[in-house]
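All protein chains but one are shown in place.
Per-chain residue numbering starts at 1, and chain names A and B are given in the order in which the chains are listed.
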Amino acid sequence: MGLIDRGLAPKPLTKILNLARSYSLWMYQWGLACCAIEMAAAMGSPRYDIMRLGVIPLPASARQADVVVIAGTVTDKIVPSLRRLYEQMPDPKYVISMGSCANCGGPYWDSYSVTKGVDQIIPVDVYVPGCPPRPEALLQGVLMLQERIKNEDMAVRWRGGVGERGEPIVVGG
Amino acid sequence: MSRLSSEADAPTEASGEELAPVDPTRQAVVDVLRDALGAEHVLDEVIEGNDVWVRVAPTVWREAANVARAALGMTYFCFLSAIDWKQNPELGGQKLWDPDADAGEGPSDGPGAWTTGKAGGDTRFQVVCRLYNVTTHVGLTLKADAGDDNPRIDSLVPLFRGADWHERETWEMYGIDFEGHPGLRHLYLPTEFEGYPLRKDFPLLAREVKPWPGLVNVEGLPGEEAGDTDESAEGGES
Partner (left out) sequence: MTVTDYQKAAYVAGQAADARINFELEAEGMTLNMGPQHPATHGTLRIILRLDGEQVVWAEPVCGYMHRGYEKLCEVRDYAQVTTLINRIDWLGSFCNEVPFVLAAERLMGIEAPPRAQWIRTILFEMGRIANVGLFLGEMGAQLGALTPVFYAFRDREYVLNLIEGATGGRFHPNFDRIGGLKDDLPKGWIDEAKGAMRRLRDFCDEMDDLLVGNRIFQERTRGIGVIPLDVALEYGLSGANIRSSGLDWDLRRDGDHGLPYNELDWKVWTHPDGDSFARYWVRLQETREATKIVDQLLDGLPSGPIKAKTPARIRVPKGEVWLHTENPLGEMGYYVVSDGSPGGPFRCKIRTPSFSNVSISSWLLRGVYVPDVITILASLYFILGDIDR
């Protein structure tokens, strides 16, 4: 799509494309620990249904995912797998870090085997704090991410890659 | 009928003091062990309420477990772990670990020295194993000294296959060598991990760089109070 990366695509077109992208997020869930249960409740429970926002869980593989939710404690042992699976995702990709363990190490801030925050490994777009955050908090994080995607400049994103992400969103902050 | 026994017993000191009345079943456990192993190998015992602690000489560690399994019917392998008795009070509560503090001397009472718990102990590392009889509901906690610098003890894998993972974990956390184990390798930690984390002289680096701030009465909102909340997220990682 040569028009988009040169910034020559007309505004209405990019607006429609952004809208389409934000409402069709395929979410790859890295459910690691307790936050995974809240994430599963957000997805599977009819009370906090995340599919009404257009977000579908369970892509067949990382290569078909748009957004990844890192939910739970990231340990040093799993970091190579995390990095590899993140790199398998195609651009444009977004990262939601769910829970205090993924944000900053959380209650295990002094442990010898915990990575203090997944943002040491991969760049994060949305931080959802909580231990565990309620499913509504995750839904708000997704909504804020969708707002950002709708207002994104696709040309800048295409060219800039990681550096042009913008400031990460913190839910509730 | 409630079986809570704590209101009757106060925690006793070590060295074999028995409270009266002593449960005959538990006393029988100790007697069987003593008869089978020889009185010189059963170094200490404590019976308190529903629990029995027996410390045996490290040379008869496997034999003791065998007696428990065969003669006492304790076929259920509960857990196996170790205790590092090196006193290092700086690691507890809100104080920093001081790398320049003197290492403790020998096992005697005194500041910075080793004091050991139920059923006593002579060395820094002690192995603890718990076996249980699922029909009579009598459990036994076996203890044995493993040594000071290069701790080692017999492996219980030939008797209980479940000891395999427990011994691997104890090895990687304390560095205790289990002789006769089919393959001591890391269970929890990545292969390149250096050090034995649960030893008392293994520092938690995050606490060194940023000490625990103590009781905070009211936490400010993010961005409201200068400094603290932001720095603690960035300091300590390199």
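Keep this in mind: a contact is a pair of C-beta atoms (placed from the backbone, for glycine too) under 8 Å apart; a residue touches a chain by one contact, two chains touch by 3 or more.
Nothing here was measured: the structure is a model prediction, and the numbers come from that model.
Only one residue from A:26, A:108 or A:158 touches the chain missing from this view: A:108.
Remark: the omitted chain is touched by one listed residue; of A:27, A:85 or A:171 this is A:85.
Think of the hidden chain as still there; on subunit B it touches residues 1-7, 10-11, 13, 49-51, 53, 75-79, 81, 83-84, 87, 89, 91-94, 115, 117-118, 128, 130, 134-135, 137, 139, 141, 160-162, 164-166, 173, 186-190, 197-198, 202, 204, 207. Of the residues in subunit A, those that touch the hidden partner chain are 30-34, 36-38, 40-41, 44-47, 58, 72-73, 75, 77-78, 81, 85, 107-108, 110-114, 131-132, 134.
Definition applied: only the chains that are shown with their structure count from here on.
Residues of subunit A touching subunit B in their complex: 76-77, 104-105, 109-113, 116-117, 120, 170, 173. Interface residues of subunit B facing subunit A in the complex, by the touch rule stated above, are 188-190, 197, 202, 204-207, 212, 222-223, 232-233, 236-237.
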